[in-house]
Structure formats: C-alpha cells, structure tokens
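To start, I am sharing the structure in question, which I have written as structure tokens.
All protein chains of the complex are present and in place, except for one that has been dropped.
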Amino acid sequence: MSVPLPVFVAIPLVTAFLLPVFAKRGKAVATVLANLATISLLVLAIGSIGQSRVYEVGKWSIPLGINLVLDGLSSLLLLAISVVSAAAMLFSVRYMEQYTAKAKYLSLFLLMVAGMNGVALSGDIFNLFVFLEIASLASYALVGFGCGHEELEASFKYMVLGTIGSIFILFAVALVYGNTGSLNMAYISESIQNSGLNPGLAFALALFVVGFGLKAALVPFHAWLPDAHPSAPAPISAMLSGVLIKTLGVYALARVVFNIFGISLATGWLLLTLGILGMVAGAFLAIGQWDFKRLLAYSSISQVGYVMLGIGLGGLIIAREGNLAWASLAILGGLFHLLNHAVYKSLLFLTSGSVQMSTGTRELREMGGLAEKLPVTRATCTVASAAIAGIPPFSGFWSKLILVVAAIQAGYYWVAAIIVFVSLCTLIMYLKVQRYVFLGELPENLREIKENRGSMLVAMVFLACLCVLMGLLLTPCLRSSILDPAVKVLVDGVAYSANVIRM
Amino acid sequence: MKGMTIIVKTISSWVKVLIFLFGIYIILFGHLTPGGGFAGGVILASSYVLLMLAFGREFAEENLSLPVASKLDCVGALLFAAVALCGLLYGAADFFWNFIHQKYLMGTDYEFNLVSAGTIPLSNIAIGLKVGASLFLVVLALSIFRPEISGNKEE
Partner (left out) sequence: MLYALCFLLFMIGLYCAVTKKNMVKIVIGIMVMEYAVNLFLIMLGYRMGGVAPIIGRSDLESGLGDFLSKSVDPLPQALVLTAIVISLGSLALMISICIRMYEKYGTFDITQIRRLKG
C-alpha cells in the first residue's frame, strides 16, 4: 500500500492533541486511542518495507519546498521505532497506573514518536532539526515524569546537555546554509561535491559530530545517559535506549556524514574511534554497577559503540578505496546490530520495570531468587540477556560475527580482537544480572510478591518472540528486502542526491 | 499571589483590551505585514499575563481557567491539522496544499487584500490560538509555587 508519507508524522501528532480532551472522564478511551495509534503505525511501517519514494509537501517542488524521503535506511528505522513504541505503549497501560497524569504521559509519548518518525523521514536539514527538537523536548519532560528527587536531577542534566547539543546542530545548519545556499539535503550534497570542503564546512562537520554525538551518547559526551535512563519510567527507558539515541544520534550522523558530506579518511577514522571508545568504556563501567537499570544504561553506551564501529569501519573501507563487499558487510553488521539492540534493550528495560513494579527496588544486592515468583519475566529476561551477550542461535551472535568477519577481512585485526573482548565483558555483565536477580536466595521481604499480569506480559512476550525470530532476518529474502536497501543507501554515499532529485 | 496598587489595576484593565486587539490584528494580517501566528499569539498571551500580574493569580485563573486554556490549546492544534488534512482530501492533492487560493481566488485583483493567500490566514489563526493558550498555561503553571522546604527555612 502506498500511503502519503506525512501520515507517519500526522497520526501520532493528531492523536497526541486529541487525548487531553478526554482528560478526566475517559481515561480508558485515551489509552485505547493511544494504543490504536501505535499499532496502526506498526502496520504502516511493515507495509512500507522495500519502497522508496519522495513526497513533496504542499506540491512545492524541491529546491523551494520541503520533501520527505523514504529510502532503505528510513524504512529500517521506521520499523524499529514502530515495533518498540507499540510494545512500550502496551507495557505502559498497566505500568503507568503508579503515576498520576496519565493522559499527559500518553500525549508526550506520542509526540516523541511523531518527532522520531519525522527525523527518520525528513529530506531537508532544518526540518530534521525541528523534528529532533520535538522528540528531544518530549523526552526531557518524560524523563522527569514522576517528580521525585532523582528524576528531576537526571532530567535537568539530560536537558542541559541535550540543549547544548541541539544548539551545536543549529549552528552547523546555519554554517551549511551560509556556505551552500540551500537547505535541502540533496542540493547541499550536490553543491558540496561540486565545490569541495572549505574551512566553514569542515567546522560545520565537526559541530555536527559533536551535536549528534551528544544525542547518541558517544563516549566523550555520554555523561547524561547513566542518570537519565534509570530515572525514567521503564517504558520510557525502553524507548530512549532502544530507539531515541539511535534515531536522533546514529541515524542523523550517518545521514549527514555519508550522504551529505561524503565519507573521507578522517571522518571514517573518527567514527571508528568513537565506536571503539564507546564499546570499551561502556563495558568496563557497566560491570561494576549494582543498580539494575544503571547497568543496562552503561550497556547501551557499549552497544551503540558497536553500531558506530560497524558504520565507521564501512566508511573507512570506502574512503580507502578498499573492497566494497567488505564495506557493505561492515555496514550490514552495524545496521543489523542497531535493529537487534533496539529489540533486546527495550525488552530488558521492560523486564526491569516489571521487576521494579513487583519488588519496589532496583538494587541488585537486595534482590535474589525471583525465578519462581516471576516466571514470565525471568524467561523473557533470560532470552534477551542471551541474545545481547551473543550466544549462538540468537541474532546478537550473528551481528557480532558479521562485524568480526568484516574487520578481519579488511585487515584490522586489532578491531576484531577488541570486539571479541567486549563481547566477553557483555557476557559477564549479563551473567551478573541473571545471578543476582533471578538465581540465589529469596530475601525475607520479597516473599509475597506476585507476577504482573495483563498487557505488561503481552508486550514482553511479543518482544521476546521477536528476539528469537530476528535471526531469521539474515535469510536471503528478508535480508534483501529489509537490510540490503539500507546498506546500499550508506554505501552509495553521495549518490543519494542524484536518486532524490531524479525521483 | 497578590495584585498591585489601584493605579496599576485601573490602567491595566483598560490597556489589556487594546493589547488583545493588537494581537488579533497581528494574527489576521500575518500574510501581508510582518508577524503572523506566533508573534500574534505571544501578544495575546501577554494580555492575560498582564491581567495576572496586576490583579493576582486567582483573578486571572477565574477569567481563563486551566482546563479551558488546555482545551483551547488542543483545539488550536487540531484546527491546524484539519487545515492541513483538507488539503489532502480536496482533490488529489497534498498535505498543506493551498486549496482555497487555487480554486476560488485566482486573478490579479485579489492580491494584497485581507482575504487572499488561501489557507495561510486560517493557519495563522490556529497557531495564534494555540500559542496564546500555551504561553498563558506556562506562566500560570510556573506561578504555582509549593514551598515545601523554603517554608521551613523562613522560621
């Protein structure tokens, strides 16, 4: 089916403004509407796999108007966003009963989804900035949602760093406009290819890397993430860790560096280094944590490092004029890991939310032996931990294997060694989680807890089934429709502009 | 939050009407002179903020209460979405397509009048309504200060 592209942004936006009308009386109606919105987005995203088109808003043609572009990379991200948001919205039906003001929560959640969809679809760089700001502002408000001490402190830190990142991005957009005279990504790319990089544009590229790095929690800029993700309510942590840092950070950075500026040796090495730093720092800092969600947050930093490493390695091979097959393989590993991590990390955060709702605590030392009290939570958490640590039949193993093979084939043996080492660290940290939360002895005060019921279980089981089935994404038919177009967009690089202008 | 002296109260009750009217003028003529939806909305909100500063928060809250402002906010946003959607439904056209201008008002005689430029005045009105209601809500919400800790420190 071929829906007009603004529908992906319009559905959550209109629903978000329709919900406060039902403020006090119809809370059930509000929840049903919100879930309907996310499930319909999921159906539309699945229906738009493998298509690629350009939509001009208001029928103003391209250099004058704004366009929305759906290509392989955008449809991959739309799929990830809609899967995680549908699951998180189902989970929050029951979880958010602990908080008041649920209608405002649902509106903010839908605004965040609208902003992320807009970032994934935008074809104009200022439009990307505006949607990025919408999603960011909604997420700042959602992190501090229950107004306790820690949530407010975490929200303030997140907000200050996030706003500084957005200001850097705006400054870079201004520099790009001043140097090229256009705001449309295809025209900017064409103009940069014709005239080359002057110092203004190089400074703009550096500002973009810093700004998007602040949004994606790459390592020198990750300071907000270990505070913001644990303090947020569990479905919001799942959304933040699963899709927000990847859409606003990794996707936007890849789009700007590969399709607009064109990858070069310096940028390729920069992305590779940022990826490696993130992996190693995140893994080391995570092993020593005793707070369940804080450990998961540091593990997010590490896994985003994997994605940056895959993309950076592919870019470096392209810039070095190496074998394009290995570059495609590295980028395939990175993007597949992006999709995998979205599913696993959101499932892990949802299970931690379920554990927190039952036991009332997040400290690993206070839990233990919950295996017989919370059977479904334990099963799904084990599936997700095994998948993210890279145990063979699950798809985490395949994505890491692809990255290792690509690194070895390209001749970077030290990169492959680092990947294997960090995978070992990931295994250690998830064994720690399993041992302290589910095995061991049940403490005295937790003898009467019960399993959670209803929509929370449905959401967790849905994501767990996806975890198991994701390995099937590497079968040729699914890979060629979902993953290969995304890889091709990045490998083609600046041919993006020719494709968009021609369509 | 108390109000101010009687001089300020008298003058501001006359002036706020003029400010409100000026805000409506900026919104309606947004396609001809500088201004438009956002600037006009800020001016509308500032007339209510003047009311709040001069008379005290409770009076302003009676005048335009929190739930009503919240509903106006949503109505503004939904009106804007409806204008965009009508562009989609009207013929085989797109979101935000300027359908009024193309069908009803072609011809050089209609430039530079108040009723011209198609759907842009409608969008301006919707945005002005939304921004005015939102800013008033923000200032109202910020003025609710529950001193849990600072109350103890004053003793």
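A and B label the chains in the order they appear, each numbered from 1.
The working rule: a residue touches a chain if its C-beta (ideal position, glycine included) is under 8 Å from a C-beta of that chain, and two chains touch if they have at least 3 such contacts.
Since we're looking at a predicted model, the values are computed, not measured.
Undergrad: Could you tell which one of A:Ala37, A:Val69 or A:Leu137 touches the chain left off the display?
TA: Of all options in A:Ala37, A:Val69 or A:Leu137, contact with the hidden chain holds for A:Leu137.
Undergrad: Among A:Gly47, A:Gly178 or A:Gly360, which residue is in contact with the omitted chain in the full complex?
TA: A:Gly178
Undergrad: Tell me which of A:Thr163, A:Gln409 or A:Gln434 is the one touching the absent chain.
TA: Of these options, the touching residue for the absent chain is A:Thr163.
Undergrad: Thinking of the whole complex, not just what is shown, which of A:Gln289, A:Asn340 or A:Ser354 touches the missing chain?
TA: Hidden-chain contact among the options goes to A:Gln289.
Undergrad: Please give every residue of chain B in contact with the chain that is not shown.
TA: Touch with the absent chain occurs at residues 33-34, 38, 111-112, 131, 138, 141-142, 145-150, 153.
Undergrad: For chain A, enumerate the residues touching the unshown chain of the complex.
TA: The missing chain touches chain A at positions 126, 130, 133, 137, 140-141, 144, 147, 149-150, 152-156, 159-160, 163-164, 166-167, 170-171, 174, 177-178, 183, 226-227, 231, 289, 291, 294.
Keep this in mind: only the chains that are shown with their structure count from here on.
Undergrad: When the centre of a chain is set as the mean of its C-alpha atoms, what distance in Å lies between chain A and chain B?
TA: 36
Undergrad: For a test of understanding, state which residues of chain A touch chain B in their complex under the given definition.
TA: On the chain A side, the touching residues are 4, 6, 10, 13-14, 17-18, 20-21, 23, 55-59.
Undergrad: Over in the complex, which chain B residues touch chain A? Could you list them?
TA: Going by the criterion above, the answer is residues 67, 70-71, 73-74, 77-78, 81, 84-85, 87-88, 93-98.
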